[in-house]
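Just one protein chain is left out here, and the rest sit where they should.
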Amino acid sequence: MLQRLRENRSLQGTLLVLPTLLWMVVLLIIPLLLILLISFGKRSPDGNVIFTFSLDNYLRLSGYSTDCPAGGRVCFDPLYLQILWRSLTLAFNTTLLVILLAYPLAYFIARAHPRRRNTFLFLVLIPLWTNFVIRVYAWMILLRQEGVINLVLGWLAGLLHLPFQPLEMLYTPGAVLVGMVYEFLPFMILPIFTSLEKIDNSLYEASADLGANSSRTFWRLTLPLSMPGVVAGTILVFIPVMGTFIVSDILGGRQVILVGNLIQRQFLDARDPTFGSAASLILMVMTLVVTYFYTRKFGFGEEIVVA
Amino acid sequence: MNPHRRAPHVLIATALVYAFLYAPIVVLVLFSFNASRPNVKFEGVVSHFSDRVVMDGSLVKASPCGSFHWYCDLAKNREVVEAAKNTLTIALISTLTSVVIGTMAALALQRYDFKVKPFSQLSLYIPIVIPEIVMGIGILTLFSQFFGVLNNAFGLSGDSRLTLGLGTVIVSHIAFSVPFVTLVVQARLQGFEKSYEEAAMDLGADELTTFRRVTLPMILPGVLSGGLLAFTLSLDDFVITFFTNGPGSTTLPIYVYGLLRRIITPQVNALSTVWIALVFVAVLLLQRLQNREP
Partner (left out) sequence: MTSQYAVELRDVVKKFITPEGNELSAVDHVNMRIQNGEFFSMLGSSGCGKTTSLRMIAGFEWPTEGEVYIEGKPMGRTPPFQRPVNTVFQHYALFQHLTVFQNVAFGLEMEGATNSEIATRVGRALEMVQLRGMDRRHPKQLSGGQQQRVALARALVKVPNVLLLDEPLGALDLKLRKEMQLELKSLQQQLGITFIYVTHDQEEALTMSDRIAVMSHGKVKQVGTPVEIYERPSSHFVADFIGESNFLDGKVTASSKKEATAFVPALKTAVTGIPVSAGIVKGEDVIVSIRPEKIGISDKRVRNTNSIRGKIANTIYIGSDTHVIVDALDTRLKVWEQNHVSHLDPKSFYTVGEDVWLVLKPENTLVLKKD
């Protein structure tokens, strides 16, 4: 037995990978297929799933409905399309802002003295590993009507003898954007740092030697060479922003509804898993399409594993 | 050209971004020492208040814990203690399991050739490219359908019904931890030529002895940092737990989320502060491990 196993290295490899593979298949792949299946199903009156082949859920997402409150056979309500569009634009804006904020910091850390570099990195990791929910909560304290920002603004206004009306910041789209940027900033800093760190110092010397000043060196050398990091960071930021529901739930209240919130409510409140499945499938397709075209253009940075 | 030269605008931007990263955390920690109960405004540090009372010589009862009043409250809160226990149990079991099977998978993918290798490798990237919520509802759907079928088939009802709970959370946590452990250990193995293992076998060590005496000691830093990563991911997870937990399996992030939708006391801040302190230690450890040269 043992001797035969020894002689069969392919069997050994298969046996070693088997538990992990099993987990991946049962808990990742089968669930995805299940969602696909259910998205074509129908909701029974008691909230269960009836397996059938119906495109109703997708029609409903696209805004067309056969169940019209105002009468007529088919009516159009862009509610869900608006939600999808809102999620997409929010993800784009968040990613863009995160790149703008992360780049200088990553650049600074990468070019810091090696001995201090680890400390600066450490300072990025702390907020990253502080719990997601806790980080949203922190912004709640800051943004509330009687929160820290208004407190400081009020105090400043008092000093200047200006009238002050507390700003309404919580439960606005802006609050959600700030929350998202805050949540995902470290995911951009780390990969950009990694790709910047890889740039050999002799390249900077060569660039200077060839007569490039520091700004030309940055645009012609540093930025292009750090693109793999930006690409990896974008994937690490864009995908989760598309699907996150806590940030909008807590900082956006009922004002800002994203695909994530829509899906969550279908599964837990409205109890229509078929519609929720269709929505998550669309979400998945959207992220995969964006990732696909994005990585095809820029390549898939190996920096992705670092974070 | 000085490689460590910094332009002033980079410095200013860096300072601002660090401030942006840390302002919320500082406020959060500060508020854990707040005297006011509805945690909206900062009304002075608890200890400051109680200290003054003591100095006046009056017998007004000060909080026995001083400025750590809300921390004491926290320790007495049975729900918090229960949630903390759940969180740790889940993290420990899922980490141990994913470290073992993830290391095995990394070995297989790095040192062996077999038919399902490309597929296995590819499947590890699923959690990276798929939004967590999709994974969450997928797993939820799997469990509810599967349990529904089993409950019906065996006529289970009441307490014996299969429901979401600690078990489902643990199993799901393993699902998202394993890819990370595998990829981290694989990266570590990539740094080592196969010749070390071959040398051991050449000297008479069988496969298991080779693993125990040569491979494992060499990849240990990778295994440990993979494990620490899995542990932190599990502690930190909200989305997957949110969809797969059931009665009696509330974790700390789920508990905090529940509180945020109800009344918030500085207890949440105290909890967060403890959390941040623990994260600080964990990250420190992780860095130490990763910086240890092969």
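Letters A and B name the chains as they come in the text, with residue numbers starting at 1 for each one.
Note that in this section a residue touches a chain if its C-beta (ideal position, glycine included) is under 8 Å from a C-beta of that chain, and two chains touch if they have at least 3 such contacts.
Values in this document were obtained by computation on a predicted structure and should not be read as measured data.
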Residue of B:Gly158, B:Gly204 or B:Pro247 in touch with the missing chain, whole complex considered: B:Gly204
Interface residues of chain A (partner: the chain not displayed): 6-7
Residues in chain B touching the chain absent from view: 193, 195-196, 198-207, 209, 213-214, 217-218, 294
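Throughout what follows, only the chains that are shown with their structure count from here on.
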Chain centre separation (chain A, chain B; CA means) in Å: 18
Footprint of chain A on chain B - complex, ascending: 1, 3-7, 9-11, 13-14, 17-18, 20-25, 27-28, 31, 39-42, 101-102, 104-105, 107-109, 111-117, 119-120, 123-124, 126-135, 137-142, 145, 171-172, 174-175, 178-179, 182-184, 187, 207, 232, 235-236, 238-239, 243, 252-253, 256-257, 260-261, 264, 268, 272, 275-276, 279-280, 282-284, 286-287, 291
Touching residues (chain side chain A, partner chain B) in the complex: 6, 9-14, 16-17, 19-21, 23-32, 34-35, 38, 49, 101-102, 104-105, 107-108, 111-113, 118, 121-127, 129-142, 144, 146-148, 151, 182, 185-186, 201, 204-205, 208, 214, 235-236, 239-240, 242-246, 250, 260, 263-264, 267, 273, 276-277, 280-281, 283-284, 287-288, 291, 304-305
